[in-house]
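Dropping a structure here in structure tokens format, bear with me for questions.
All protein chains of the complex are present and in place, except for one that has been dropped.
All chains are identified by letter, namely A, B, C and D, in their written order; residue positions are counted from 1 within each chain.
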Amino acid sequence: MKENVVIIGGGVAGMEAARQLLFLGYNPIVVEQQDHLGGHVSQWNRLFPDMASAQDLVRHMGEEIVDANIFLETKVNFINRLREGYLVMLSNGVSVACRAILIASGFRLFDATRKEEYGYGVYDHVITNADLENWFNGNADSRIPAAPKSVGFVHCVGSRDLKAGNSQCSKVCCMTAVKQAIEMKEHFPDARIYCFYMDLRLFGKKYEDFYINAQQEHGVQFIRGRISEVGETLDGRLQVKAEDTLSGKPLRAQLDLLVLMAGMVCNPDAAELARMARLEVDSDGFLRSADNIAGIVGSNRPGIFYAGACTGTKTVPETLAEARSAALDIHRFIQGK
Amino acid sequence: MIERFSSGFHPFVLPFLAGMIFVLGYCVYGIVRILFQLSGEDRKKFLVSLVTPKTFVKNIRDIFCDCLLHVKLWKRNRLLGYMHSSIAFGWFMIILLGHIEVMLFLPERIHLFYYPIFFNFFVAEADSTIQGSLLFFLMDFFLLVILSGIGLAMVKRVRSRLFGMRRTPRPSLLNQIGLYSLWAIFPLRLLAESFTAHISGGSFLTIPANWVFRQFLGNDLNMLPTWWAYSIALGVFMSVLPFTRYMHIPAEMMLIPMRNAGLKVRNARKGFARVQVYACPNCGVCIDACPMSVDKANLKDCTVYLTRQLRRGNERRIAEISDKCLLCGKCEAVCQVGVEGPKLRVLNRAERKYAVKADYSDIPTGTLAGAAEGGKVLYYSGCMSQLVPSIGRSMESLFRKAGVDFCWMDRDGGVCCGRPMLTAGRLEEAREIVRKNTEIILQSGADTMVVSCPICYKMFTEEYSLPGIRVVHYVHYMEELLEQGRLVPRRGDLCYVYHDPCELGRGCGIYEEPRRLLGRLSSIAEAEKNRAESVCCGGSLGSLSLSFAKREKITRAALDNLYTSKADAIATACPLCTATFARYADRPVRDLAEIVDLYTDGKLKPDTI
Amino acid sequence: MDHLFEELEKDYRFKEGYHTCINCGTCTAICPAAEFYRYDPRKIVSIVQTRDDAQIEELLCSDTIWYCGECMSCVTRCPRKNGPGMVIMALRDLSIRLGYFTESEKGRQMLPLTHTFTRNILEYGYCVYPATFDWNDHKESGPVWKWHMDHLEKSLARQGANYQGEGPGVLRKIPQESLDELKAIFDVTGATERIRLVEDYSRRKAEEMGLSLEEYERTAFEYSSDKHFNE
Amino acid sequence: MIYEGKQKIWKDYQKEIPDDHWYYVRSCIRQNFFPASERKFTDITQQVLGKDVYETPYHTTCGGIAYHCDAIPQETAMTIVARQFALMTEAGYENYVPSCVTSFGNYIEILETWHEFPEQEARIREQLWKATRREFKKPKYLAHTSDLIYHWRNEIAEKASVRLIDHETGEPMRMAEHIGCHYAKMFPSKGIGGAEYPYVLAGMIESWGGQVVDYPERRHCCGYGFRQYHMKANRGYCVSNTHKKFESMEPYGIQAILTNCPGCCYFMDRWQYVIAEQTGKTYGKDGFGIPVFTYEELAGLVLGYDPWDLGLQLHQVAVEPFLDRIGVQYDPKAKYLGLNREDILRPELPTNLKCF
Partner (left out) sequence: MTDFGFTLSRSSALDLTKADTRLYERLCSLSPDARTCMGCGSCSATCTAGPYNGMSLRKVILGLQRGQDVRPMLKGCMLCGKCTMVCPRGINTRQLILNLCRIYD
């Protein structure tokens, strides 16, 4: 009989960990709240830096874990400590006894309505990065005009913002904005595209190339200044205000579409799991790793492991690497090494 | 010796005659036009020089050496030199001997200038005398020489490397017509003379050929077509000559006296510049010399293409070629005829109009008033040295060690010397910068000014007038300090290869002093190409359009040349070269100031202890 | 003063309004003063952040700190919970205490401002009061206000005010014991000392500029050189 | 504009407002420039709505303007405020309502500072004791007078005789609202509707039948700027800011502006006059300006008060076109009469701005 490992969260972290655990001879049980696997990635269109299809990635990963036990639309009701291991009770009535649990509960996208000054949900043409990906996926969105002449991207929406309660950088938004700016320019070659940023944090492989490419080939204009306020004009366009900090002058622009780069915030469900399993929560609201350098996938409880954005903002490749690392740590833990 | 035709004429000479008259007319018109394009002063200077005995002799000598013997080419590559001088000198000799023949045998015909060319057709039994047979022998001899040259030229078309040339320019259609007609002239002459050798006489070449021909072509009727062909070839060659590179033959003869008269290129398109453009023989030596040639994309941007485009009037390409050049001056250094490629480019740049004129009225000029009085040395490091702080720091240390009281005029930034503006072709702007600096420097009260950047040094020596101030290059100055014992050398253990900066070497002719200075302090090695042949580092401000990425290849090629010396480190005397090399070099790159500072002590040091 | 930054840190407005600045410019983007004056509040916080006394001193002597209208719009938007407007209040306070305010045209306005408001408060208990309102200095209040001022008592009576009256109501006379309390508060909390300080520094500057104190005050009130507003 | 989105935000920013027993303090600017509004506040709350709104003659200015003009130190401003609280405490009240937005902001800022730095509160208590021998309790509830009118807006609507509806076309009046900066910009949670989409005035307009019109520069400051206005040399700043707002408002066909801040109401009225005089430009229809009202004035009109009892004659921008639209009956001849219809002459008319 194969040993059970409960994986809470069926996003790419949970899927990758399940794949590795299957390979190592375990019986991974993936618990996912939603009716599909893949989490946020499944909602995305293309992934930087190679512009690979997000759906293909999720599909491919799904094919590799058909042998795992996957419970969709299922939540964790209780986690009880046993003498050796844990008893995890699920909302579908199933209870699983296991020695190891992997938490891969991921992140939530920042609720952009909370940045009231940007008018998400109030003005007609303000959308988020996720809305735009959804549109790229072929779903209609009435907020996106048929032929926008000017499109603005606001970086750091809900990130690096003490007032929004998130001091952390969400890491991926700068690159996502550059990617989406290029994609928008491809959709609307006549549109002027502006990115309003505070710092461009393009740290990953090929990211800077994207930036240069966006400037040189697509004429995307990068304006160093956080948008301070958005208003709606009589004709339904958006009037944005920022400081052009590089010239030290207030700046106005009328835009046909404003895309808010909503950042990553901790998943409130993770706090619930933390309470059930007595896990430590970090000051940023994410789960606290045993150690932020060498023990990123470890928790403060034996047998409970983390992978992906439940411990902080992560890129997809980082998440996948952590999932593999967590699978290996679980294997070593169960083997008692 | 009998003249065959009492009229002294035959219609076959007409093609030659037409070509000859055309080319002579063209040249006369050209000379007159160019003379008018010269400024009054220059024209006078030129005409006076023509009758001045000293320059007259020099002109003759130079024309003989350069145009006929191609002495410079011999130095570059013997095969190439032989090829060119065999054709040029041989042909000259044939023409000369033809005239001697006519003067000797038929002096009354000397006014018919086709006579010396077709002498053998018009006379019979000319070799019957001693003089005749000697002349005929010489004629055959030089014809053979020429034919050997033509043969080499044919080989060069396919294997230019044998002649020390990696790349040659692609000839245009007219040039090809010129080339093939030129090649055709001499074999045809041989044929024609051979066919008539049993009548007119001949020598070791023509008589045996005549015998051979007569074995199977006994009919004298074959004689005339060859003379026609010979004349046509000459006619064709001369009629296309003004439109081909062979125009360099008459143009160079014009260029040499103009240069000897001390004329300077003042206008990008007229006068002396025009002569230079036409004097370019399209030999393509500059292609290999050009440091940009490491990149195929730049092959058509060296001087040979500039002169070609200037002749064609292709403004877009002229601008492109003018802007791209690094102005390293190597093409000029290797040019056989002395086409001043960099200067032509700068003047072409200067033709451009700018809507925004510079305005330097914000620059104050009293900033250094009296700062260098009392015999202080004024030190000007130049803009680029600020990006290589070790130069300024070393100079400061050297001054201190040597106990020199100095004032570093642009320590915290100063006015540019103006050379970058000048080479960009914005001459009025450059002059304004020069005026500003002149005011600042004169107000400082200095009597000696040390300049460490060769770009600035060239500018200060050529474009500035600083009465009462001795402008010294730091290499000279450091040498003086060593001579005077104010600096005491210590030998370093590294072996340096010295890179000649363009502006210092080819620009100011300073090649040996840096080596001498370096030699006192460490062992030195030479790179494969050095001194006047040194390869530009690629960082030159001369180029306006070369991108950063394109420069990298040039820099790496220059470094590869330096690596051939197997030295441990690279020494140079230019901040721009230092900064550029440092970017890609695999061994230390040091400016001379830094090296001298490293390996010298102050005189006072032992005493004060 | 050696440690201007430390001096600033003692101010409660500074404690609340200064944390760390990331120079994002949300403050300048919506700042009314940044739009019409040659002014950038972001730079002020940025300069303060250097903790460099020389730069801070320059700021204290400059017109820059006096452009802010204290609308506090900047406070709403700052992602780092700063209040540039609060920082400026602390800077102004320090500039006044150290006498730097007389070095700038806008800073010299402290004299007429101090006079107007402290006199109104101490004499009438109001910041603004009809008796000290000169229509000629307030032509923007329009002809209607000229009429109102010309018939002040009757007009106010028509409005239902209790002008200079006893008891509660609009523009009532504030009892003397209350005014005495205000005076005591001024004495205890340093306002009286502040008035003296502003007057002393201003007098010194007026002498330096060769002006009588009245001329100095009047000039500060109404003269504006053309370096402040956008052309 | 998605109205539901705003409603969601309004729901998030509601504050608790007790229905009765308020300790009322007056505003310097409003007493000077809108004397009738302050008078009507007590009339409406006490007589019409029957609320306990108490005022003592002993309260004074809060010193807010002097403080924001840097003429008094922060401690002085805090101690004056402490004295106001002491008067409230002595009168037996714990709900504090100032009439001025600058005061309101000042009180909130001070209470927050004390909350964060209790040592400062202790020091101020000491100073107050030293100066006046008074002690105070901090108010339990702090509201601005506009908060109270908002709170009672539906009761007022029930008693209304006039609605903000064009009585000829039946269309709601197009009205803009302008919130004083110090109302919620510093502490968004202290204002009804928050800082970005405040509802305090919008709620009144909606309750009384009007339509709230949003425009891009709605949130921009009127340009008072304290010292910027009080010094003549700086007034270019003030008029420029109002100008910017009106330029942004122009295409929207706004018929009236409702404000809750003393200065804003005064300045947005007077700067229209100055702009008209200097540039010839007017923003209302037919050469009139756009009237700017206080919430008491608007409530008074809705409740059927005589416009001249509400002090509307002291506006420089003519209010008559607005009154005509919503069908208010008034005697145009009585506009500039004194008490008992006494003739006290009438103001001159401006050159460019059309007035009566």
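By definition in this document, a contact is a pair of C-beta atoms (placed from the backbone, for glycine too) under 8 Å apart; a residue touches a chain by one contact, two chains touch by 3 or more.
It should be emphasised that the depicted structure is a prediction, and the values quoted were computed from it without experimental measurement.
**Student:** Give the labels of the shown chains that the missing chain contacts, considering the complete complex.
**Tutor:** A, B, C, D
**Student:** For the chain not shown, which residue from D:F85, D:Y224 or D:Y237 touches it across the whole complex?
**Tutor:** D:Y237
**Student:** Which residue among B:K54, B:H111 or B:K353 touches the omitted chain?
**Tutor:** Counting the whole complex, the residue in contact with the absent chain is B:K353.
**Student:** For the chain left off this view, which of B:A126, B:A446 or B:L544 is in contact with it?
**Tutor:** Counting the whole complex, the residue in contact with the absent chain is B:L544.
**Student:** For chain B, which positions touch the chain that isn't shown here?
**Tutor:** On the chain B side, contact with the omitted chain comes from 323, 352-360, 362-364, 383-384, 386-387, 413-416, 418, 420-421, 424, 426, 429, 433, 539, 541, 544-549, 576, 579.
**Student:** In the whole complex, what residues of chain A lie against the chain that is missing from view?
**Tutor:** Chain A touches the chain not shown through residues 150, 194, 200, 211-212, 215-216, 219, 221-224, 241, 244, 246-247, 249-254.
**Student:** Which positions on chain C touch the chain that was left off?
**Tutor:** Its contact residues with the unshown chain are 34-38, 139-140, 222, 224, 229-231.
Note that only the chains that are shown with their structure count from here on.
**Student:** Distance-wise, how many Å sit between the C-alpha centres of chain A and chain B, to the nearest whole number?
**Tutor:** 66
**Student:** Find the geometric centre of each of chain B and chain D from their Cα atoms only, then give the gap between the two centres in Å, rounded to an integer.
**Tutor:** Each chain's C-alpha centroid was found; their separation is 86 Å.
**Student:** When you check chain D against every other chain, which residues touch at least two of them?
**Tutor:** Only 195-196, 219 qualify.
**Student:** Which positions in chain C are in touch with at least two other chains?
**Tutor:** 30, 35, 76
**Student:** Within their complex, state which residues of chain D touch chain A.
**Tutor:** Going by the criterion above, the answer is residues 1-2, 4-6, 8-9, 194-197, 214-219, 251-252.
**Student:** Along chain C, where are the residues that touch chain A in the complex?
**Tutor:** 19, 22-31, 34-35, 40, 42-43, 76-81
**Student:** How about chain A: which of its residues touch chain C in the complex?
**Tutor:** Residues of chain A touching chain C: 117, 156, 160-164, 198-199, 224-229, 241-245, 248-251.
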